[in-house]
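For reference, the structure discussed in these notes is given below.
Here is chain A:
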Amino acid sequence: MPEPKRHDPILEIRGLRKSFGALAATDNVSLDLRPGEIHALIGPNGAGKSTLIKQIVGEIRPDAGTIRFEGQVIDGLDAAARARLGLARSFQVSSVIADFTALQNVMLAVAGASGAVFRFHRPALADRKLTEPALFHIEQAGLAGRHLVPAAALSHGERRKLEIAMALALRPRAFLLDEPMAGMGLEGGWQLTAILSELRAEAPILLVEHDMDAVFALADRVSVLVYGRVIATGSVAEIRANPEVRRSYLGEEA
Partner candidate 1 sequence: EPVKVGMITTLSGGGAGLGVDTRDGFLLALKNAGEAGQQVELVIEDDQQKPDVAVQIADKMIQSDQVDVLTGIVWSNLAMAVVPAAVAQDKFYLSSNAAPSQLAGAGCHPKYFSVSYQNDNLHEAAGAHATDAGIGKVFIMAPNYPAGQDSLAGFKRYYKGEVASEVYTQVGQTDYAGEIAQIRASDADAVFFFLPGGMGIAFMKQYAESGVGKPLIGPAFSFSQDILPAVGDAALGVKNTAQWSKDLENQANAAFVETFQAEYGRLPSLYAAQAYDTANLLLSAMAKADVDDADAFRAALAQADFPSVRGKFRFGPNQHPIQDYYVREVVREGEVLTNKIIGPAMADHGDAYAEQCKM
Partner candidate 2 sequence: MTLNRDTVVNLAILALLVATAIGAHVLGNGFTVTLATKAAIFGLAGVGLNLALGYGGLISFGHAAFFGIGGYVTGILASHASTGTPVATLPFTVMGSNEMLGIWPMAMLAAGLAALVIGALSLRTWGVYFIMVTLAFAQMLYYFAISWPRYGGEDGLSFYVRNSFPGLNTFAPIQYFAICATLLAVALVFTAVVTQSRFGLALQAARQNSQRTVALGIRPYAIRLTAFVLSGMIVGLAGSLYADLNRFVSPAMLSWHMSGEIMVFVILGGVGRLCGPVAGAALFILLEHVLGGVSDYWQALLGLLLLGIVLFAPGGLIGILTQRRRHA
């Protein structure tokens, strides 16, 4: 495999299609995620943003099209394999292990990232290779002091933060974040904006978000998805100025 060059896209999507019956949820989508960038994906509800993410991570099989990750075609890999390659996602609806404490949740992510889960003897809770990074990411996501609370007992916003902590703990090659700002609250929103801004240096982010304050503050590029098609890609300024986008999506927030 040739060494990918610095400015080559990390993630390359070409001609992706997916239909549910008559509905074309993804309609010939091509998209790049380049090193160091935050690429925001916006669009009306039901435009197909989450469906696109699900196809990238391998939860849904596309009908056509191809996905390359770091130069490698990953179409044949299952979801777990893609995660191991370094594609981390966050879920639009928080998806955490309810009975686990916040700490255990993030430890699991650390373990998953290390690829060594078939270890049978060492007590995980005493394994500092797991606990230390986990605690670090919990604090990073703004959940300091809440690490011993079972995820089921966290408030909605706190659970969203846990979702972020788990994504961070995967230390991936690329982030796919589905509405990370949702439920965050005002303060949490600011904090997350700061985190994501720094994170892009570590790994590029494909950011699906309806919070325009965050998108405008963070995005290096924005793509707009409507009825499964990319209708525009460009800088924040270009997108804000696009009349079609203003009409179908932004409304007064342009």
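Going forward, a residue touches a chain if its C-beta (ideal position, glycine included) is under 8 Å from a C-beta of that chain, and two chains touch if they have at least 3 such contacts; residues count from 1.
Selection criteria: all candidates are chains of the complex that A comes from, given by their letters.
These numbers were taken from a predicted model, which means no experiment stands behind them.
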Study note, to complete from the structure: This complex places chain A in touch with one candidate of 1 or 2, number 2
**Study point:** In the complex, chain A residues that touch candidate 2
**Key:** 57, 59, 78-81, 83-84, 88-89, 91, 95-101, 104, 107-109, 111-113, 115-125, 127, 130, 150, 166, 170
